[in-house]
Every structure is written in structure tokens, then in C-alpha cells.
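The complex is shown incomplete by one protein chain, all other protein chains being positioned as in the whole.
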Amino acid sequence: MKWERKDILGIKELSVEEIQLILDTAESFLEVSTREIKKVPTLRGKTIINFFVEASTRTRTSFEIAGKRLSADTINISASTSSLVKGETLADTAKNLEAMNPDAIVIRHSCAGTPHMLARLVKQSIINAGDGAHEHPSQALLDMMTIRSRKGSLSGLNVSIVGDIAHSRVARSNIYGLNKMGARVTVAGPATMIPRDIRELGVKVSFKMDEALLDADVVMMLRIQTEREKQSIFPSLREYSTFYGLNKENIKKAKEDVLVMHPGPVNRGVEISPEIADGSHSVIMEQVTNGVAVRMALLYLLTGAAA
Amino acid sequence: MKWERKDILGIKELSVEEIQLILDTAESFLEVSTREIKKVPTLRGKTIINFFVEASTRTRTSFEIAGKRLSADTINISASTSSLVKGETLADTAKNLEAMNPDAIVIRHSCAGTPHMLARLVKQSIINAGDGAHEHPSQALLDMMTIRSRKGSLSGLNVSIVGDIAHSRVARSNIYGLNKMGARVTVAGPATMIPRDIRELGVKVSFKMDEALLDADVVMMLRIQTEREKQSIFPSLREYSTFYGLNKENIKKAKEDVLVMHPGPVNRGVEISPEIADGSHSVIMEQVTNGVAVRMALLYLLTGAAA
Partner (left out) sequence: MKWERKDILGIKELSVEEIQLILDTAESFLEVSTREIKKVPTLRGKTIINFFVEASTRTRTSFEIAGKRLSADTINISASTSSLVKGETLADTAKNLEAMNPDAIVIRHSCAGTPHMLARLVKQSIINAGDGAHEHPSQALLDMMTIRSRKGSLSGLNVSIVGDIAHSRVARSNIYGLNKMGARVTVAGPATMIPRDIRELGVKVSFKMDEALLDADVVMMLRIQTEREKQSIFPSLREYSTFYGLNKENIKKAKEDVLVMHPGPVNRGVEISPEIADGSHSVIMEQVTNGVAVRMALLYLLTGAAA
């Protein structure tokens, strides 16, 4: 299969073949990061702009390392230093970046749909690094890569996603991807955190943690984004933790070889107990390592394919 | 002609030959940014410090991309992370940067004359990336490059610069440069925005937009810098736009093949109407593209000439 797509805006529009090609490419890049010389000349002379209008360390760093390990030039632009403060429209900022002839623009923005607008406006490849509560495709891809490498295949697995499903772009991208790849997805959390129409995406809904964990091959714990939720959608962190936190007791409901995942940053003792986060089921650090490889694959497929 | 000058502090002191050499060099670099591999080894092993004490995205990004496409190492220092907050004098900061042996320091500062002080203090090349309301030479050079490439020559052209002439380093640098290159410059705007002694720079002054646009080959619209002008120097944005905004009606006064320019970021609907900003006369995006090439030329001439 040859890569044809200009942008990575979401998992929703990707085909099974495209997802498989990304994961296969990422696996081949995984080895680069373990070499003595962690660098291949693949994207030499390419310019990657990391345009982060919403603050981020891990995703920006992961994309920056991915670009550099492929020998691309990487440029960071953050909201605080951006012209946006001078009242320029985002469309004009994008046209300006386009005129400097980068090869790809990685964008994170608090408004859903921003990467899609940019993709229509500029000729370069756009990679969505998280847009509001909409999608975070590179996160879902690294999650799928991690599961696939541990379980051999995604098909037929029971995957439970627990937390604030309504506000989670990580959950949304994973639901799209896992469904496509043949997994059975259950979402769980308090009723205030589960959108009414989520079943239309082809997932089971549970409001009870024990039920959600039953026979799970994979449990993805979402971060409680205390900085995002201004109005309290649950009574207290303590109560949330009691009913929906993953701990060494309730994990016994899941399969013996269950994988525990988390997109980070972890709120220890809130959504996940420390002994589970650091325990033998946890693949949280593998997710981070795979994240660099997935982003190398995306940059390579989007900007290197023409070479 | 061989390049002899250590610094680029302003257009005022450049000779016609120097400006031509910069524009010629920039044109030869323009092609690099359109290659599959956008990189030449010209400045490998050179260190360029982008020292931005006043916030900027486009100019800093343009210099950073220019440096990287020449294979230089680029280091960004911004005011918020700078020692300046610890009370060090700017002279001491400059001496410190000098001691780390960079090859060029690109500086933006809100105080006019800062780059000149640095140029006297340190042995490395200083490039003024904008000093207060004084000069912004790389902007004027990219503007002249854009006009020259479209019109063949600058000589004999009618160029009108419209807006807050008093506070605009872009206007000042362009007036110096365009005059040297044989263009006829008219500045226009409300009386509060036109310095009394501006005629001494060899420009015509107009307070009426229609008069300023008459027979213009080029119209440069300046940004209304709402963030800079604390005290209101005009009654309202709406009134400014009515009297001095460029739109599809008043542009008819200019020549049929008039070029519309803007240094960005654009306040759409204030100094320029959206259909003009995006219309067939606009070369605003070409300016941005040429900006990278001009900055490559400056870095090359200042730091690469000795090689």
C-alpha cells in the first residue's frame, strides 16, 4: 500500500490499511531510538513546525524528538510567543507559516476542528496533535501500537476506557481506531462524564467500574483534567477515586494478563493507584516510547513519501 | 562587489550596491526553499543567536528557518527566559553572548538604538530585527525584493506607505531604501500619525487616501499596532478604517497593476479589507516567502563571507 493522504486530522477517517501501515512503519522506527546513534537521514532538509497553541510538554517533545531523529529541522512556536496575541486570525498565521515553505505543521489547539481548517487552507501536511475534546490521533495510534505489540493483534480484545469520556479526545480517537481494528470497546465513568449519544460510536457503556473491568484485556485510564473542568462535574476527587479509580482490588476483575494504560500525565491516587501505575500490568512507559516511533512514522509518511 | 560590513543595523547606512548585493543573494537562495531537500551546507558549524527581547513569531521563525536551511546552529533566547529579569545590564548580557562565540546575533528590542550599542560592544555580527520605532532592515529588504521581482526595478516607481508612519520602523526602513533605489515615496495617514519632519527624509506627505493612492505602483499598508498605542491617537478603528483603510473602491485610484503589500500581522477590516488582502494585487504571502530568502542572504553575507 502506498500512502496517499496529505494530513492526519483524526482516526475517524483512516482506513484499517492506513492504520496498519502507520503501525508497521512505527515498529520499524522503534529500533532507531535504541541505537548508539539515534538518527537516520530520512527527512534531512525537511522543515517541521510544531505549532502549539495549547500548552504541552510531552506531545511537543515527542514530535520534536521524532523530527530530529529523522534529521528534519524542527521549529517550535507556542501560543505565548505567537502573533495570535497581536490579533492576527489563525487563518492568516497559517498562511504565513505556509509561505515559509515548511513540509509539515503539527498543531495543538483548544478548539475542535482547527487542524481541519488549516488543512484546507495550506498546501503542507497538517498533523493534529490534539484539538479540543475532538481527536488526538497520534495518541490513539501509539496506544494501538502498544496493545498490538503486547497482544499480537487488536482483533477481539476487550478494551475498557474509564474516565471523563465526554471531554476526552484520547477516548474519542481510541474508540474510532479500536472499533476499526476489531476490538470491543466499553466506556465507563460517572453519568456526567458519559455523553448520551456515545453508543452510536459502537461502544458499550457502563457506570460501574467492576462491570467495566470484567474480562478486560486492556484498561485505559483517562486523566481527570482538573485544569480543564472549571465547573465541578463530580463531587470530589476522593469520591471519583473511590468509584472509578483503578487499584489492586478491582483490577482482579480483569483478565490476568490485562494491560493498564494511561495517556499521562498521571494523577497518582486519583484515577489510578501508584502500585498499579508502577506495577507489572502497566505499559504506560512503553506508550511514551512508542509515541516517538509513531510520530516518526507520521512525519515520514506525510513528508518523506514523495522522496 | 565584496561584502565588507560587519553588521546590519539599518537601511540608512547601506549603499545602493550593498542593497543590490543583498537582493541578488536573496534571489539565489529563494530556490533552496522550494527544493525537495531545503538545505545547503553553507553555514555548517556557525552559531546564530536569535535574541528577541520583544515578542515576535514571524520574524524569529523566519530567521530561525533561514539559519537552519543554511545548516547553521540556531539558539533562541527570549526576554521572559533571559537574565534581563535578574537585573543584568543589556551590555553585560551581550558580552556574555559574545563570550560563547556565536557568529551572529539577531536582536529585536523595544528600544531604538539597542542593536547599534551591541554592535559596538561585541565582535560578532549584529542583525537588527527591529528596534523600537527606528528601523527594521530585513523587512524593508524583503519588501524591496518583492517589488523588484514583480516590477523588474525599483527605479521610478510610485510607492505609497499608509498608516502610522510615526511609530513604524517598517516605514522608516522602507523610506531609506526606496529613496536610495530611485522610487518616489509618499506617506499617508492622519496628521497624528505623520511626524512633522518626515519630509526631510525626501518623501511626499498626504493626509488624503485618494491622493496617496493616485497612480501608485505599490501600496504598503502598515499595521495599526493596537498593542503599542496606549493613548488613542485616532478616535476609533472604525473611523481609521473609513478614512485610511484600503478597499476595493479606493484601490481603483492606483495603477491597474498596483502591488498591495503589508508587513503583517494583518488587522483584517481595519487597515485593509479582506478582499484586497486576499485579492490579485496582494503580494503579502510573497513577502513572507522572500523574507526567509533575505534573511538567508544576510546571515550568509555577514557570517559566511570570511569562509
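Letters are used for the chains, namely A and B, taken in the order the chains are written, and counting of residues starts over at 1 for each.
Methods note: a residue touches a chain if its C-beta (ideal position, glycine included) is under 8 Å from a C-beta of that chain, and two chains touch if they have at least 3 such contacts.
A quick note: this is a predicted structure, and the numbers were derived from the prediction, not measured.
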item	value
Residue of B:N96, B:S155 or B:T192 in touch with the missing chain, whole complex considered	B:N96
Touching the absent chain when the full complex is considered, from A:K39, A:R120 or A:R238	A:K39
Of A:K68, A:K204 or A:K253, the residue in touch with the unshown chain	A:K68
Hidden partner interface residues of chain B, rising order	44-47, 49, 73, 75, 77, 80-83, 85-89, 92-93, 95-103, 306-307
Footprint left on chain A by the chain that the document does not show	33-39, 55-58, 60-62, 64-65, 68-69, 78, 80, 225-227, 264-268, 285-286, 288-289, 291-292
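Everything that follows uses one rule, which is that only the chains that are shown with their structure count from here on.
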item	value
Approximate Å spacing (C-alpha centroids) for the pair chain A, chain B	40
